[in-house]
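Note that this complex is displayed minus one protein chain, with the remaining chains in position.
Right, chain A next:
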Amino acid sequence: MSSPRSGIPHYWVALRAMIVLTAVLGVGYPLVITGIGQLALPAQANGSKETVDGDTVGSALLGQSFSDADGNPLPEWFQPRPSAAGDGYDGGASSGSNYGPENADLIAAIEERKAQIAEFNGVNPDDIPADALTASSSGLDPHISPEYALMQVERVAAERDLAVEDVQILVQSHIQARDLGYLGEPTVNVLQLNIALESFKA
């Protein structure tokens, strides 16, 4: 049980190595990265916050709910995807639903969402895109598909007494293409769209 030098036991070498490595990798390294982040890239390092009139209203990266206290969707806002994070978009409890493809609860939930979204937006249930009917992986997905955003235009315009064309143009201008032109999927950031919508009214 001796290391190559001077008969020091392996455990003693291991203990000393772990103490030094914890100081370097567990304290020094994260502090250096934090320093770089806070000095050079503070907006990103602190969560890409969105502000309205100086108040933080959320993060551009995290979805949030646009529902009333009972969980009913507010018709004057573009609605995000269903969320399995806590009671919905809980920033302290990120999670997917983890329902399997044959789970009866999931099948019932999709049926219910389909009927609700069709009625809410006055659209054909068969036209609703998959992202609107399914919970995301994080429960904090900030995005919806352009199709789902466009589907909500008439409802939002009617609720806010805005011209449908104006809201349509607003949505079009918020469609983000695939990253670098080919990675991932086209998206609409719900919070950013709703912030633009709110200032459009003003």
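Basically, a contact is a pair of C-beta atoms (placed from the backbone, for glycine too) under 8 Å apart; a residue touches a chain by one contact, two chains touch by 3 or more; residues count from 1.
Please note the rule applied: contacts and distances are computed from a predicted model.
Undergrad: Out of "PPM-type phosphatase domain-containing protein", "Potassium-transporting ATPase potassium-binding subunit", "Sulfur-oxidizing protein SoxY" or "ABC transporter permease", which one is the UniProt protein name for the chain not included here?
TA: Its record in UniProt gives the absent chain the protein name "Potassium-transporting ATPase potassium-binding subunit".
Undergrad: Would you mind spotting which of A:Leu106, A:Val123 or A:Leu150 touches the chain that isn't drawn?
TA: In the full complex, the listed residue that touches the missing chain is A:Leu106.
Undergrad: Across the whole complex, list the residues on chain A that are touched by the chain not included here.
TA: Residues 1, 3-6, 8-18, 20-22, 24-27, 29-30, 32-34, 36-38, 41, 44-49, 52, 55-59, 61-62, 64-67, 74, 77, 81, 85, 89-104, 106-107, 110-111, 114, 128-131, 133-145, 178-180, 182-185, 187, 191, 194-195, 198 of chain A touch the chain absent from view.
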